[in-house]
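One protein chain omitted, others in place.
A, B and C label the chains in the order they appear, each numbered from 1.
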Amino acid sequence: MQAILPYVINGISVGGQYALIAIGYTLVYGILRLINFAHGDVFMVAGLVMVYATTALPMYVALPLVLIVTVILGFTIERVAYKPLRTAPRMSVMISAIGVSYLIQNLAFYITGGVPQPVTNPIPWISENVTIFGESTKRVTLVTPVLTIVLVFALVYLINHTKIGMAMRAAAKDFETAQLMGIKINAVISMTFVIGSFLAAVGAMLYFTNYPSVAITSGGMPGLKAFVAAVFGGIGSIPGAVVGAFIIGLCEEIIKGLGYTTFSDAFTFALLIVVLCVKPTGLFGEKVTDKV
Amino acid sequence: MSENVLKIENATMQFGGVVAVDNLNLEINRGEIVALIGPNGAGKTTAFNVVTGVYQPTNGAVWFQGEKIIENHPQGKMKKLYKGQHDGEYTHVLAPTPDKVTKLGMARTFQNIRLWKSQTVFDNVLIAKHCRSTSNVFSATFRLNRKEEAAQREHVAELLNTVGLYDVKDELATSLPYGKQRRLEIARALAAEPKLLLLDEPAAGMNPQETDELTAFIGEIRDKFDLTVFLIEHHMNLVMGISDRIYVLDFGKLIAEGTPAEIQNNQRVIDAYLGVADDA
Amino acid sequence: MKKLSAFLLSLVMVAGLLAGCGGGDKSATSDSSAPADSAASANKVVKIGVFEPQTGDNGAGGKQEILGMQYANYVQPTVEIGGETYDVQLEIVDNRTSAENGPSAAAELVNRGVSVVLGSYGSGVSMAGGAIFEEAGIPAIGVTCTNPQVTADCSVYYRICFLDPFQGTVLANYAYNELGVTTAYVLGMLGSDYDQGLVYYFTEAFEALGGTVVAESFPEGTANFVSYINNAKSAGAGVIFAPVSINYAQLIVEAADAQGFDGALLGSDTWDSNKVIESAKGKNISAYVTTFYQEGGNPEFDTGIKEWINANADAKTNNGGNDMIAAVTAMGYDAYFTALEALKAAGSTDPKAVLEALPGVSYEGVSGLIEFDDIGDAVRDSAFIKTANTETGAWDFVKVQSVE
Partner (left out) sequence: MTSSKKKTIFTAAVLAVLLAVCVVVDMTLPSYHIVVVVIKKATVYSLVAVSMNLLNGFTGLFSLGQAGFMLLGAYAYGVLTIPVDKRASVYQYFDGGAIQFSLPEIFSGALGDTVGTVVGMLAALLVGGILAALLAYLIGLPVLRLKSDYLAIATLGFAEILRAFFQWNTLGPITNGSNLLKSYPAFSHATPYVILAGLMIAVIVLLINSTYGRAFKAIRDDEVAAEAMGINLAHHKRLAFIISSFFAGIGGGMMAMYMGTIAAAPFKSTLTYEILLIVVIGGIGSITGSILASFLYIFSSEWLLRGLDAGKFLGISAPSVFKNGFRMVVLSVIIMIIVLFFRRGLMGDKELPDLLDRRPKKREKEAAGK
């Protein structure tokens, strides 16, 4: 028991980070049926902004700034790259998403000069070492899952009990009908991107405080894994994405603990393919039937 | 000698709790033109989809040229939901995909025209010949099937002449006017060399003159290609003018069958169509 | 409308193409008159190619290596070749750390008419470029590419650094004999020939000494090393040997600290970076690295380059924002002077002559004496071992270790 404890603690923490990103994927997919390939890069940009902001400004200004900048970025991406393609085939929108991802990476590359930007302890309190059940770890490891769950509850409340939340649910259920019913579909879509980016920014702050630097490729892997988590949990479902993320985080760390480190990434993808083939709707997803 | 081309036997199609087609029985004999009519949402297209293999019926069977080609019985979730009288009668599962059904000798058109948008008129018809091609991917790529390909092209040209679209053969299919697109869809179905042609609202959106032309046209091709025709239609002029027999569906149930004259005087049909019958 | 847009599109592309052509021509013609100060002196120009990653995984290291060359060029901008004074011009091309971009980057250097090439930081891309240099008959001086394969099969590649077998063995010896450790945990990145090569030689040497090795690999892009450290702990390892690139080295230092790993971390030459030492500062870890050069080994060079870096904002950024001298910078500096020696010895800027002269070069650089053996590898029999001083945030010299 003692032996696997550190892996479990770490797995839960990793899962919490994936969960915050996964929600962004699942919200967008739920409404637009689009895999937002650029989401991982938004996450990376949030990390970069944090690096720059925290070195120049005091923490209480810098962190809100990170949130604002990331949210604006997510909003802009939707307006510029996805909105004009609303009636285009799904493949075009996905290609646009890949294009945006490529553009963001290249821009970040240009700005950073391609060199990973060092993270210099932006939020000192959560990077301190603490001891839990006799195991030493960073405080952020414990903060992440708690914060994740708090945010998820807030989000679920928002979706179930507010007007915009209701509009989001309607749009996810039936895009066209919702539009006909007078729901301002563009506002709803923007809102999902704003929420997704906000959570990604929070995720980025937690994720990158743990790590020494933000590289332009930093968003890729967490992004992909979070997406797998979203699919695993049933894409379109928020609890699904969160549960999926925690499961994937845990499995990944346990696999490392078992010594199959070579395949810790490959496992995630294998899981994805198995889920897609066996139960494409994931753990909590609703079945979508195609109309003939 | 089986005169019976198509037989639908106790077919039920249920989507969750909704019964779209309820215990449908229907027979079509060789050379007949049979119409399936009914108000909107009566389950006509669903019946077509069951026959052509797009949907797997919840229960029942379909026979084609004396052979059982489709069969199913309630399974899984449907077992609880299904409350038909023929429960237990069917035990096997025969579920060919639509392409297999087509290869057996059925071809259909669609209610909402489904032509291949980026293809020319000629290619639209030519592609339908693919299922009759004997060449494999290798021989086709390296043009070892020249003879067959030439024969196919000739046949397509012939078909286009028959339907009167030869002069527009190099146009994009979607650039044709509506009526011609309907004809093209029929030509495409004919290219698959069917014994039974299924037409899903072939006159939808046509003006009376076009409809009359179409009526004549369907008769022509029936004779020319030795076809049996099964059609869904709302235009009563067409239906009454061409059908040998008519089946009437309402809320998934068969409420009447008979010759056009019989159907016209059937009270149940009149009730079902009340206010709808005169839209033709 | 559509037609118009299609037309505009092709216009844009054609314009781009033309612009590109123009650009290409321009750079070809205008480069010969490049350095502003040399235009006045009207000297002939000799071009030295710099084949380094400025981007990608090794971008940071590559930039530091280039700094050494740029500083050397600043110190010694001219060279006497065959009785004439030539201005030395560095032609820097980014190979993006990737083998895929190696050939075209190398071809670009050849295209610019360089006499000799310096680089690269890593081995993989050096090999990818090596084929082009070999075809073109241009000598290349590897700076810190330590894989034996770089020079083994390439007639034009030489290098001034020690090799993986040497480095791996040195570290294994140090861990077993000096640190007294019998179980080592080794960790390398999946798909990195550098990491896996060192892992191999370390393992071989460490097991030959009688130690036990637990080896694992992590996939590229890993950001969380906590589980790996835990694996090392549960394996009872006294050292973690992780010959990984700078970024991962930082992550491993962080994770080892957070998980309270009480053994030593062993790093290869990549670890000798101010970024790693920054991460280690204030942490509760001990780390040892092998390297080519120890700051303070040549005070004149140190003060000179620090001054230069501090006076030059771009250089400072490329060095990671401070003026600590990385070993690779010193190596870049030495590589430049080695190239000058070769040019002098050749008495010509013709790459073929330089290639002939290169094996005979002997140069006393800041990182030690540089001479080549038959294969083209540097004759080096010792490496510096340094340890991270977590209080001052600097590398402390431990000893010079050689293989007995």
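Methods note: a contact is a pair of C-beta atoms (placed from the backbone, for glycine too) under 8 Å apart; a residue touches a chain by one contact, two chains touch by 3 or more.
From a predicted model like this one, the values you see are computed outputs, not experimental measurements.
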Discussion item. Quick check: which displayed chains does the absent chain contact?
Written reply: A, B, C
Item to complete: Check each of C:V75, C:A99, C:L179 or C:V398 against the chain that is not shown and name the one that touches it.
Response: C:A99
Item to complete: Can you work out which residue in C:P77, C:P148 or C:G347 touches the chain that's missing from view?
Response: C:P148
Discussion item. Counting contacts across the full complex, list the positions on chain A that touch the omitted chain.
Written reply: 33-35, 80-81, 84-85, 88, 90-92, 94-96, 98-103, 106-107, 109-110, 113-114, 224, 227-228, 231, 262-263, 265-266, 269-270, 272-273, 276-277, 280, 290, 292
Item to complete: Tell me where the left-out chain touches chain C, residue by residue.
Response: 1-3, 5-6, 9-10, 12-13, 16-17, 19-24, 26-27, 30, 54-55, 92-94, 98-104, 106-108, 110-111, 123-124, 127-128, 130-133, 135-136, 148-149, 152-153, 188-193, 195-197, 200, 217, 219-220
Discussion item. Applying the definition given at the start, please give the residues of chain B touching the unseen chain.
Written reply: 52, 54, 97-100, 102-103, 107-108, 110, 114-119, 123, 126-133, 135, 137, 140-143, 145, 149, 152, 171-172, 174-175, 188-189, 192
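The criterion applied here is as follows: only the chains that are shown with their structure count from here on.
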Fill in: Centre-most chain, if every chain is reduced to its averaged C-alpha atoms
A
Discussion item. Averaging over Cα atoms per chain, report the distance between chain B and chain C in Å.
Written reply: 71
Discussion item. Just the number, please: Cα centre separation of chain A and chain B in whole Å.
Written reply: 48
Discussion item. Counting only residues that touch at least two other chains, what does the list for chain A look like?
Written reply: none
Worksheet item: Do you know which chain B residues sit against two or more other chains?
Response: none
Worksheet, complete the sentence: In their shared complex, chain C is touched by residues of chain A numbered 3, 6-7, 10, 14, 109, 113-116, 118, 129, 135-138, 141, 207, 210-213, 215, 217-218, 220-222, 253, 256-257, 259, 261-262, 264-266
Worksheet item: If you look only at chain C, which of its residues touch chain A in the complex?
Response: 54-56, 59-60, 63, 190, 216-219, 221-224, 226-228, 230-231, 234, 247, 250-251, 253-254, 257-260, 275, 278-279, 317-318, 320-321
